[in-house]
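Read through the structure below, which is laid out as structure tokens, and then see the notes.
Every protein chain except one is present and positioned as in the full complex.
Labels run A and B following the written order; every chain starts at residue 1.
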Amino acid sequence: MIHTVNKSPFERNSLDSCLRLSIKGAPILFLEDGVLAVTSGTSISDKVANAQRDHPIFVLGPDLQARGIAEGDVAEGITIIDYGEFVDLVVEHGTVQSWL
Amino acid sequence: MSEEIEYDTAGITKKFMYVNRKAPYGTIYALEVLEAVLISAAFEQHACIVFVDDGVFQIKKGQDTQSVNMKNFSKTYGIIAMEKEDADEDEDMDMVWRIIVERESMESRGLCAEDFVIDVEVIPSAELAVIMSEQEIVISG
Partner (left out) sequence: MKFGILVNEGPFTHQASDTAYHFVSAAIEKGHQVMRVFFYYDGVNNANKLSAPQADDRDLVKLWGKLATQHNVDLVVCIAAALRRGIIEENLADGFRISGLGQLTEVGIAADRLVVFGD
């Protein structure tokens, strides 16, 4: 299973619910407003850093660019991907659970 | 309009999960997911109908929508419960339906199992995470 989070963690509880209900090892992809979760130095950076211990974390590059977030601002260890790689992740990891 | 396209699904049984996270009436997601669940019964697939976060309010007893002039669809969850009972009792039907409430979502909102219009399995998040990881199709409303 792969989990996607498309809403900002500052706006919704989707990230919290995703972390609570995803098993260790399941990848998480941030996209759309969800990309606001991946920058360093925010009030939720620690939460995401903790999540990285249990989950490979990905972020959709086009959504970062749209929101003016530079690659250098993305927390270490988070992989930036494009739409094609999003497709590849879904092919590889099976069922998609979208946390809206 | 384009022609109808149908896919052959005979002999295939998959595990569907419907994840309900929103309260009823503030948005339409609760009602339209419910309609999707009811239609899916005809396909005799496995299904977990899961209530998480504010979704637990969808099945709360005592909904009175008269003053807001919206359709009160809470009784319709009784049909889901009946579909589940039929599936449980019919030995010829390979269809397992579960109706699940996440314990943490329920308790943090001050609710308990007796507050719901249907019988549910109350499952803690760690166990529910495992159940979720086993599903093949997840429909999020």
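Note that a residue touches a chain if its C-beta (ideal position, glycine included) is under 8 Å from a C-beta of that chain, and two chains touch if they have at least 3 such contacts.
This structure is a prediction, so every number in the text was calculated from the model and none was measured.
Student: Please work out which displayed chains the absent chain touches and list them by label.
Tutor: A, B
Student: Go through chain A and note every residue touching the omitted chain.
Tutor: Touch set of chain A with respect to the missing chain: 6-7, 31-33, 62, 82-84, 86-88, 90-91, 94-96, 98, 100.
Student: Considering the entire assembly, which residues of chain B contact the chain that has been omitted?
Tutor: Spelled out for chain B, the touching residues are 1-9, 12, 14, 16, 28-29, 32, 35-36, 39-40, 42-43, 45, 137-141.
Convention: only the chains that are shown with their structure count from here on.
Student: Based only on mean CA positions, could you tell me how far chain A sits from chain B in angstrom?
Tutor: For chain A versus chain B, the centre distance works out to 26 Å.
Student: Taking the complex as given, what residues does chain B use to touch chain A?
Tutor: Chain B reaches chain A through residues 19, 21, 52-53, 102, 104, 125, 128-130, 132-133, 135-138, 140-141.
Student: Could you please specify the touching residues of chain A with respect to chain B in the complex?
Tutor: Answer in residue numbers: 1, 13, 17, 20-23, 26, 94-100.
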